[in-house]
Structures are given as structure tokens and as C-alpha cells.
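Showing chain A:
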Amino acid sequence: MIPHEQTFEAIGSDALLRRVGELKAGGWRLAAISAAKNAAGLELIYTFDREYRLLNLRLQLAGEVVKVPSVSAQFFCAALYENELHDLFGLEVENMALDFKGNLYRTAVKFPFGCTKAPAPALAASSEAAKSPAVAAANKGA
Partner candidate 1 sequence: MAKTIVPFGPQHPVLPEPIHLDLVVEDEVVVEARPSIGFIHRGLERLVERKDFNEFTYVAERICGICSFIHGQTYCQGVEQLMHLEAPLRAKYLRTIWGEMSRIHSHLLWLGLMADAVGFENLFMHSWRVRERLLNVIEGTTGGRVIFGTCKVGGVRRDIGPEALPGTLKELESIEKDAREITEIFLHDSSIKDRLCGVGVLSREDAYALGCVGPTLRASGVEQDMRALGYAAFDQVPFKVVTRTEGDSYARCAVRCEELLQSFEIIRQAAARMPEGEIAVKVSGNPKGECIVRTEQPRGEVVYWLKANGTKNLERFRVRTPTFANIPALLKLLQGCDLADVPVLVLTIDPCISCTER
Partner candidate 2 sequence: MTGIALKWALKKPVTSRYPFEPRQPIADSRGTLDFDTLTCVYCGVCAKKCPTGAIEVVRSGRRWAIDRLLCISCGACVEICPKKSLALDTRHTGPTITRDREFFTGAEKPAA
């Protein structure tokens, strides 16, 4: 049985690209990019895998700063994860290798995971948006 090792490393967004480059040179590959909203803002976890070991980079984005550089130059598959995070959380990712500009995920409500309240049912949301653009804009930015 192979021991299931995993490590978590905290990192800042300025050190991200350099560290990802080191990991790529070390033979690691990207397994997942996950995000969660917490009290401080948005927390990103970049999960790397090599020979059954897991290495996670934890990136905490504070408050309104929801921009990260893309790692898709080193790992092409990251483009898919980053597009998904953009479509679900409203995260801005710079320089994605493949940029769908918000069209990857079709949802009735924009950025459904980004708002803190549960999204309204699809029918109500679209009719509400038609009635009042201000409400729709407020929903989008919440």
C-alpha cells in the first residue's frame, strides 16, 4: 500500500508563477484547482500530483482583489479549471492560454458560486432581471 501523502503550502499570488514553474520542472502535474469563499475573501488551492503524492498550494485572495495570474502557460489543462472558476466565482484570471470569456459554463444566473445567498430559481431570476437591470447588476456583483 502506498502511503497517501499530502502537503499544504501557503503562497502569495506574486510567488505563484515561479513556484508552479519549479513544480513543473520537478515532474509534478496539475490535478485540480479548487476555490472556496471564506470570510477573508477567496481561497484557491492548486493541487499537484506526482507518483501518488499530493502537493497543495494555498493562495488566499483578500477581499476585493480577485485576480490571479494564469498558470496555463506551464500546464495547459489549467485553462479549463481557470475558466470554470471564472464562470462560477467571478474570479479574474490574467493571460489564460484558452479564454472562453465566460462562455464555458452556461448557467441561468451569472457567477452562481460567487454570491453568498442561494441563487433564486432560474425562472424568477430571468424575469427579475428583465424587470429591473439594477437588481440584476446587484445580483451579479454580490
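Selection rule: all candidates are chains of the complex that A comes from, given by their letters.
The rule is short, and it goes like this: a residue touches a chain if its C-beta (ideal position, glycine included) is under 8 Å from a C-beta of that chain, and two chains touch if they have at least 3 such contacts; residues count from 1.
Here the structure is a predicted model, which means the values were calculated and not measured.
For chain A, the touching partner in this complex, chosen from 1 or 2, is 1. Interface residues of chain A, counted against candidate 1 in their complex, comprise 1-2, 4, 6, 29-32, 34-36, 38, 45, 47, 51-52, 54, 56, 75-77, 79-81, 84, 87, 100, 103-107, 112-113, 118-119.
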